[in-house]
Each structure stands twice: as C-alpha cells, then as structure tokens.
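Removed from the display is one protein chain of the complex; every other protein chain stays in position.
And now, chain A:
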Amino acid sequence: MQPSFAVRAARILLYLIILAIFVGPFWGIIVTALSGLVIKPGQLLLLPVQPTLANFKTALIDMQVWRYLLNSLVVAILGTALQVAVSALAAYALARRRFRGAAIVSLLVLSTMMLPEEVISIPLYLVVQARFPVIDASIYNTYAAMILPVVGWAFSIFMLTEFMRAVPKELEEAARIDGANEWQIFANVVLPLVRPALGTVVIFGFIMIWDQYLLPLVVVSDKQLFTIPVMLGMLRVDETITPNVFVAATLLAMAPTIICYLLLQKQFNRGIMAGAVKG
C-alpha cells in the first residue's frame, strides 16, 4: 500500500531536519570558506557571497598552515605505519602464539584504554622530558615525541588479534611444513588474510593520530613543530584573522583524513563487515 501524501511529506520533512542538523554545520563551513564577505559571529550563510579562494590562500601561505599540515602529515604517516606494524606483530603474538603471561600482556594492553589522555599527560610529559644516558638528550620537542606515544594502540591490537584468531590453524601448520619460519608465516600467510582489518586499522589509526591535540601540546613547545590541531586551537583565539580564513584552515585540516578514508574505503567497509559476521 502506498503511504498517503501526508505521511510522505512528514517523512521528507524529517529527512530534511536530520540533513540540516548533520550536514548544515559542514555546509556552513564550506560556504563561509568560499565567501569573500567577512561574516560576523552568529551569522550563517546559505550560499557563498562574493565567491573566492582567497581565504584558502591566506590560510595556507600567510598563516603558514602548509607547515602545520606537513608536520601533521609526517606525524600521522610515520605514526600510522609504526602503529600498524607494532599492532600486527603484537596481535600475531597474542592470537597465534601460546606464551606464559599472555593474559597479563592482554590486560596491560587493555589497561592503556582505561586511562583518559588528560590523566596521563603529565606523566607522559615527564617521560618525554627524560634524558637518555650517554647522548644526554631527550625526545622532547621532536617528531618522535609526538609519534612514539601513539605507536602502541590497544584498539588496533585487539582488532587485529580477533581477526588473526580467525585464521585457521591448519594454514599455519601447512606453511610450517612447507618450510616457512615464524616471520614468513606472519608475513606470507596470516597478514594477507587480515587485509580488510588492516585497512580499518590504518584509517582509524590515521584519524586518531591526526586528531591528537593534547599530546603535541604537551610534548612540543617549538611552534615550528606544531601540528594542525594545535595550530587551529591557536588561530581560534587570534583576533587578527577573519572567521572565513579560520574555517578555510579547518577545511584544509580535514582534507587528509577524508582522502585517507576515500582511498581505503573499500578495505574499511570490508573490515567492518567481516568483523560483524565472523562467528
């Protein structure tokens, strides 16, 4: 039976309200960034007024957003690569090897998820400040200070552990008989079979590292090393720039995560689905 006109109209209205709530702010950002007219606080444009790309140019070049984007890219790309490598190896050990204390290791990994970032920020600051013997230097104020603390992430370890557990034992045994050593079993047999999960872990890891705000704020004081979220935080209170330039910078900050998602979208969806239907 066809729904009546009133029902259909109500449904469309509901969709429009939901669309306005979710897409409205994002649309507002895009329109403002593309508008030459400087908006006032509380003002919302529906369409660009005096369309221009000048706000992006000002943000990228004059405000040096490119530098912070580059810093964020370095941290996110290196951090994600290391995080995935460490997570995959840890997950392989937890999922496929039996060793004394495996349960304790799992618990320790899990415990890192239990503490809020704010709670560990001061201890983390102290650790990062600690000076290595012999070379008498610390990683404070370096890329390493922003990368190393995010390399071990419980979420990706547990996600990969579950996927690796699902790989049949016979495949590992067949590879063992075929002459494969531990590394070859990991790299040639188990890892290719958890590719969908790897895609998911890369996307989540990249976004998690890209969005880090407190960590770079705590472990880096040199402005030249700031990442884009830290820089956005500073721009927000900078009265010399217009809101239009600020939102243009915000859009630029979002771009890499969107590109990362689009590139790995297929893997991401497969990963999510595979996780859902696995028994």
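Keep this in mind: contacts are C-beta pairs under 8 Å (C-beta built on N, C-alpha and C of every residue); 3 or more make two chains touch, one makes a residue touch a chain; residues count from 1.
Everything below uses one rule, namely that contacts and distances are computed from a predicted model.
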item	value
Protein that the absent chain corresponds to, by UniProt name, given "Sugar ABC transporter ATP-binding protein", "NADH-quinone oxidoreductase subunit N", "RNA polymerase sigma factor" or "Cytochrome c"	"Sugar ABC transporter ATP-binding protein"
Residue among A:G42, A:G101 or A:P168 touching the omitted chain	A:P168
Absent-chain interface as seen on chain A, which is shown	168, 170-171, 173-181, 184, 188-189, 192-193, 195
